[in-house]
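The complex appears here minus one protein chain, its other protein chains still in place.
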Amino acid sequence: MRNWNSVADNRGARLARAASLVSGKVVQAEAATALLGAVLESGDRVCIEGNNQKQADFLARCLTQLDPAQIHDLHMVQSVLALPEHLDLFESGIASRLDFSFSGPQSARLAKMVSAGQIEIGAIHTYLELFSRYFVDLTPRVSLVCAQAADAQGNLYTGANTEDTPAIVEATAFKGGIVIAQVNEMLPTLPRVDIPGDWVNFVIPAPQPHFIEPLFTRDPAQISEIQVLMAMMAIKGIYAEYGVQRLNHGIGFDTAAIELLLPTYAESLGLKGKICRHWALNPHPALIPAIEAGWVESVYSFGSELGMEDYVNARSDVFFTGADGSLRSNRALCQAAGHYACDMFIGSTLQIDLNGHSSTATLGRIAGFGGAPNMGADARGRRHATPAWLKAGAQARQGRTGVSAMPRGQKLVVQIVETFREHMQPAFVDKLDAWQLADQAHMAIPPVMIYGDDVTHILTEEGIANLLLCRSDEEREQAIRGVAGYTPVGLARDRRMVENLRDRGVIQRAEDIGVDKRDATRSLLAARNMRDLVRASGGLYDPPKRFRNW
Amino acid sequence: MNRSFAESTARERVTHLLDADTFHEILGPAERVVSPHLALLGVPSAFDDGVVIGSGLLDGQAILVAAQEGEFMGGGVGEVHGAKLVGLFKRALAAKPAAVIVLAESGGVRLHEANAGLIAVSEVMRALLDVRAQGIPVIMLIGGANGCFGGMGLIARCADHVVMSDIGRLAMSGPEVIESSNGVEEFDSRDRALVWRTTGGKHRYLTDDCDVLVEDDVAQFRAAAMGLLGQSLPLSLASMEAEHALLASRLSRYGDCRDALDIWQRAGVADPLRVPDMEARQMPALKALNPKELA
Partner (left out) sequence: MEKLHFEFPGQYAPGHFTPVLVGVVGSGNLEVMLEPHGGSTCTIDVTTSAGGFGPIWEAVVHDFQARHRLAGIAVSINDMGATPAVVSLRLDQAAAALPLGSQSNSGAPT
């Protein structure tokens, strides 16, 4: 007779081993490594909170202290490889297999270890994709998470940086897994309960507060005139043109410039109330002036942003906050919001090819995708209509026959990029580095961030290419060359075709949409430095030290 | 609308500091008096070697002005740059303007030019003191993002008056130099709040190394400069001895303090932690509460 509860029984055995070392749910930091040794088994699928922002860093260190002779060949599933410890596990053999989404700071070391055969990558995902697999075929057996605080019952307060925790814990707790949380402090009563104690097996007060990275802060002092020009074109040529009310901004100085032009340039165009009312966005400090000027009705966030806590608490009309007053974020739900409930994604990239495929892959680094592909993709499962979605869809389908003749909306996916990056590297290339990286790292297909058939507009300092209006590969190629400036790709344009595309409005220059380049100065920014942002927030925004210069 | 001093180029600062259309440039870019050293090192030159000098009117009064361009070589003083400053001071001896105004933004000696830069800095100091000895006031305006450091910091404190914005910084050694010489525990140069507490306009104003504190606004610098025209301070043995006494007293009172916060606290400032976030215009009132203590 088969035992249909073997996983539960096995969990019981693990918890029994733990009970011989610790009593109760709250475990002292000194016992953490021993606890891990008791509840883990070789070959386990383990999730550790390497989030985009917060890190269960204490638990990561404890994990590296295990004896690989006892615990080895773990299969790590995690959103982000952020800490050196995340890769140290593979060097010692404690872990051997990896499924993840993004590797940012560890991308170069990851590439080296993969080519040295120390890590077997299952797949690289987007965040939402990875969370989804936690409920299908990548369910964690043990999850190591981090929270701001816990009470004696194991309830967790994850607060403003809730991020990935709910998705991870739900998948683990309800499929016979074990959840261990490191917390910054124990409290008799939590401000609110983000994760119920029944879902949590152990809580460990860590010696230091867990690490959180301020990834979404951009100093306005670094925004250039060229970025102001592109922001003006974006607002007038796309936001206003389609009436974009619901959107996500990929983080960057280009989009920070757009946020800072809303109360000034966009205001002068009479656009308040007509664009940018609802956002799927982390609490960007650069959005403060627009919020203060009444542009923003709602912001739902993936995580928080260091220094923005008091400001968010004081703006509960706009942000999603709990009864305790602090932000509640959720990466999984915000990714879904960005995918289905937004009409536009706009973000930057490193390379675009002649089909509009966009990639951030660089040789010698395995960086992954993060969340951008979820926002930067048409939502084919979407059914509700908005004017922006219908207009984009109609432009794409005008004159089409066969299966493409069915009326349908389309999400605006805009790639905003200067034609040359640092060190005069062209952003437009004949062949993406992604192809070579795929060879080097033995990937099945080249890692593309945003596919060309999802990209609707490419915006550079030279103008806007509307790919929705292109009717052939050749038109698409020339439309892209026509905004690729003086890069080799741009210089090789067919001038007659590009002129024709411009006449048809497929390519628009700044002057075609009524943007005067001489107006593109930094004085158009609603805030020109960090201090302006602090002032705009009425002193509520408290930037991390590295951003202060007063 | 407020015109940011920090974001303006040296030329823009001069244009908007002086009375409209009164600026006449000396040794302007078209004369191409450029550095004789940089090209040999494969470094681009600037047509004006990074400093704009000339004459003009401020509130109707004749003045001579120099403005360093902080974005070119960090505003570093090279041979030609220094010679332009020296020449300007020498012209002042003949022209006797209501003031010589220097918009200082510099890391000090331009290291690429090594000894030529060092010599230039000392010659500027001597020329400045000659001008002061004639009773012509020398006014320093410091508000650029790069601050006023090194030999230029020394020059600044040789002037009659120093006007700073709270973005401006004034010191000798730069933050990175202190950290690499004495370690990060002594001074963490990436702790920018610390850097500005230590060398920024607010602290300099509270401890009397800066006479007037303004906001990052060219118009406010202009008003402050206007207010200082004709106000030469004596350059005498007595004034030197008074300065030494002040420095000795400062050392005995605050020598063991580790941070500007400690100094402000000891001087009786009510809430030292709030000082960095206060606006420049609130500083005079704060200083007035503790006039003798802070000096």
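The chains carry the letters A and B, assigned in the order they are written, with residues numbered from 1 in each.
Just so it is clear, a contact is a pair of C-beta atoms (placed from the backbone, for glycine too) under 8 Å apart; a residue touches a chain by one contact, two chains touch by 3 or more.
Only a predicted model underlies this, so the values are computations on that prediction, with no experimental measurement involved.
Touching the missing chain, out of A:E309, A:E461 or A:D532, is residue A:E461.
Touching the chain that is not shown, out of A:K112, A:R277, A:K517 or A:R535: A:K517 (per the contact rule at the top). Listed by residue number, the positions of chain A touching the unshown chain are 224-226, 229, 418-420, 424, 461-463, 485-486, 491, 495, 498-499, 502, 509-511, 516-518, 520. Residues 9, 11, 28-30, 39, 42-48, 50, 69, 71-72 are the ones on chain B that touch the missing chain.
What we mean here is this: only the chains that are shown with their structure count from here on.
Put simply, chain A touches chain B in their complex at residues 221, 522-523, 528, 534, 539, 545-550. For chain B in complex with chain A, the residues that touch the partner chain are 1, 4, 7, 145, 166-167, 190-196, 200, 202, 276-277.
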